[in-house]
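For reference, the structure is listed below as structure tokens.
Every protein chain except one is present and positioned as in the full complex.
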Amino acid sequence: MMQTELIVLANEKIADQTIEMQLGLNSDNLGTEVQKFVPGQFLHVKVGEADTTMLRRPISIADVDGNGNITIIFKISGRGTDMLSKQTAGSRIDALLPCGTGYPVDNLNLDTALLIGGGIGVPPLYYLGKTLAARGTRIISILGFQKADHVFYKEKFAELGESIIVTDDGSYGEKGFVTDCLKEMDIDFDCFFSCGPTPMLQAVTNKLTGRHGYISVEQRMGCGIGACYACVVPAKSGTGFKKICKDGPVFAANEVSL
Amino acid sequence: MMQTELIVLANEKIADQTIEMQLGLNSDNLGTEVQKFVPGQFLHVKVGEADTTMLRRPISIADVDGNGNITIIFKISGRGTDMLSKQTAGSRIDALLPCGTGYPVDNLNLDTALLIGGGIGVPPLYYLGKTLAARGTRIISILGFQKADHVFYKEKFAELGESIIVTDDGSYGEKGFVTDCLKEMDIDFDCFFSCGPTPMLQAVTNKLTGRHGYISVEQRMGCGIGACYACVVPAKSGTGFKKICKDGPVFAANEVSL
Amino acid sequence: MISLETKLPGLDLKNPIMPASGCFGFGREFSELYDLNKLGAVVIKAATLNPRYGNQTPRVAETAAGMLNSIGLQNPGVETICSEELPFLSQFKTPVIANVAGSTIEEYVAVAKRLDESGLIQALELNISCPNVKEGGVQFGKDPVLAAEVTAQVKETVALPVYVKLSPNTADIVQMAKAVEAGGADGLSMINTLTGMQIDLSSKKPLLANQTGGLSGPAIKPVAIRMVYEVRQHSGLPIIGMGGISAAEDVLEFLIAGASAVAVGTANIHDPFACVNIIDRLPQLLEKYGFQNVEEAIGGGNRNEANVSRS
Partner (left out) sequence: MISLETKLPGLDLKNPIMPASGCFGFGREFSELYDLNKLGAVVIKAATLNPRYGNQTPRVAETAAGMLNSIGLQNPGVETICSEELPFLSQFKTPVIANVAGSTIEEYVAVAKRLDESGLIQALELNISCPNVKEGGVQFGKDPVLAAEVTAQVKETVALPVYVKLSPNTADIVQMAKAVEAGGADGLSMINTLTGMQIDLSSKKPLLANQTGGLSGPAIKPVAIRMVYEVRQHSGLPIIGMGGISAAEDVLEFLIAGASAVAVGTANIHDPFACVNIIDRLPQLLEKYGFQNVEEAIGGGNRNEANVSRS
């Protein structure tokens, strides 16, 4: 984990209030480091100074390309993401990276992976899907968005495999929640991977109890590196706890109590 | 007095850490209003948001041109003036204006005016000198600066009349303080006008006790409009007080206790 | 149409926004900028029995998301206020709340009485919390017994509703609130400033001539919200909330925490149109968060906690 300045290479609006940002490294030496970043890990981004925005914002790694450039996708949902969205090509962004523990892709040997994402939980699943697909895993994705103009990366996920999109109001794809799809369809998969708001994760893990799977958990964070205890989640086994920013954000589905 | 947005027309460094900035009005209707601004009045400038810089910065009007454009000259001496110095052509600046009571130029009929300025107290004297000169008054100015690279507007003051420049270290003009010049020279004048740091004003008023004159007083300000009582100075006559931002910053030399 | 009306003892407010005492003088300067009829009420600068010059300058310093002031209750004295300032304000259809300070109970009572008799104000705000002058009532603000006593004596003398302005420089704000409630207060104003200091690195001394000053502005908002919320759980008195309000969102935070109206102080210094901008924005914001009117938002956060006791 390191602190570095990333350089904004591109800033594009890809859906309502949703920005895709390409970030480059300020040193070539780091390129190979970035290649080792694991899907599910995140950047902890300083979006302003202490007087405007004291806390860093956690944003998932949505992709890493062959040059070590990083893609993030985020929704403008408050002051910090609004400030971040105004950073254009050439701006420098202070980030801690890579933060947290991602999906254990190296230890998995899967035929079929089911990705279940909701809203701003979708971005890390793209990097995950791409990584798994490159290893020959078949990818099925179910992605939920609020409505049509919130949808992004539909083509990109379609390229990875079968992809179903649902919207809360049916304005794009199926109407309903991702869990409705789980109910209706009889999908064959070895392992599921889910990222999205906590109520969605609860619904998904309830529906898929007993299945092998991983979830990525959200929480308000302080340090983002495991030092402040802001972001804990109770471990399912007894009285312990896990730090989302360090032990997570990815946990085995049966590891933590949501 | 009004609140308005001024548009930065030009931003030029004219001496060490010293910026000359041209500000235009965002509406043509105000042009004639600005022509009425009195030398010695100031702008109360919002240099950032409440979380970075809560208090506005008072900056004197250094000139007003025929189009109603305003010139300010300021020294970068802290966070606020540093932020202000970064505003380039096209930026908009929220200002209260005109603030305070200026030199009573309309009520004066002078043969010779002596302007005594120090450092960032020099700017308002330029607008004063220009206004008086236009009415046929002979202008003599004594301007003090720290050292050579702090000097600005020497040609402009020379155009107005006789102009003596002193620096603390003698690196430009005479070595010493403005009061040294007062001592050495036998200047004939009807009225003096002084603006600069409080110790200088004290020295000047001591030296020129009994002479007809005006001084412009500095103090840390809150509202800048007379509502908060941050900026008072004791009146010489007994127990009263004056608000620098409203009754001043210009006072008759014997009106207030420094 | 979202209604902004709210009622407090003695005050029928067209909207819950008023400038806080000390940041608005006696209204004259602001009346050059906008129509004071737009305001819910006006709270004037503290009045004392005799004119006060206040502290030495410098009196203000800028801090992170806030400021320090050590004005020291400068004011022309209650007599001049009644004869010269209040008549000016009475041209507006906006209730006036007079902030009262003193060094002794007798002074509080005398000032309150004079203001009451003037017939030109609608409520009193007892400032038992000015941190900037030793004899500025701050001892009343730290001691619940004294606080109750000064409240009771003023209440005995005047017919006007009495709001007591509490200091945040206390370990137990609820105790103070209950004390003045027992003393007969009609409402609470909270909070005044937190005592703070800034060191000037060049002179190696406190920047303010008075050494300490009162911290205000967004920096203190979390403390103010906490105190309003806590007091609301334990006292039935209506609260005029303040401390760091600079946007309509902040007003809503105070209303939900339990304030029935709010005062805006420091924000006026940063932006003299702060109050009117907030008033203009408030209806839209209430609507966004599902409130039909201001009354509905008040205490919105405490609904589930049920019993607001009157103990």
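Going by the order they are written in, the chains are A, B and C; count residues from 1 in each one.
Heads up, the rule we're going with is that a residue touches a chain if its C-beta (ideal position, glycine included) is under 8 Å from a C-beta of that chain, and two chains touch if they have at least 3 such contacts.
Computed from a prediction, not measured in an experiment: that's the story for all the values here.
A.B. asks: One chain is left out of this view; which of C:M18, C:V43 or C:L68 touches it in the full complex?
C.D. replies: Result: among the candidates, C:L68 touches the missing chain.
A.B. asks: Which one touches the absent chain: A:A158, A:C228 or A:A252?
C.D. replies: Checking each option in A:A158, A:C228 or A:A252, the one touching the absent chain turns out to be A:C228.
A.B. asks: Give me the chain A residues in contact with the hidden chain, please.
C.D. replies: 1-3, 46, 50-51, 53-56, 80, 94, 96, 219-223, 225-234, 239, 241, 246
A.B. asks: Please identify, in ascending order, the residues of chain C that touch the omitted chain?
C.D. replies: 63-66, 68, 142, 169-172, 194-199, 201-202, 204-206, 211-213, 215, 217-223, 225-226, 229, 244, 249, 252-253, 256-257, 289, 300-301, 303
Just so we're on the same page, only the chains that are shown with their structure count from here on.
A.B. asks: Which chains touch each other through the most C-beta pairs?
C.D. replies: B-C
A.B. asks: Averaging only over C-alpha atoms, locate the centres of chain A and chain B and give their separation in whole Å.
C.D. replies: Their C-alpha centroids are separated by 57 Å.
A.B. asks: How many angstrom lie between the centres of chain A and chain C, each centre taken as the mean Cα position?
C.D. replies: 46
A.B. asks: Pull out every residue in chain C that's touching 2 or more other chains.
C.D. replies: In chain C, residues 64-65 touch at least two other chains, as defined above.
A.B. asks: Got the chain A residues that touch at least 2 other chains?
C.D. replies: Each of 51 in chain A touches at least two other chains.
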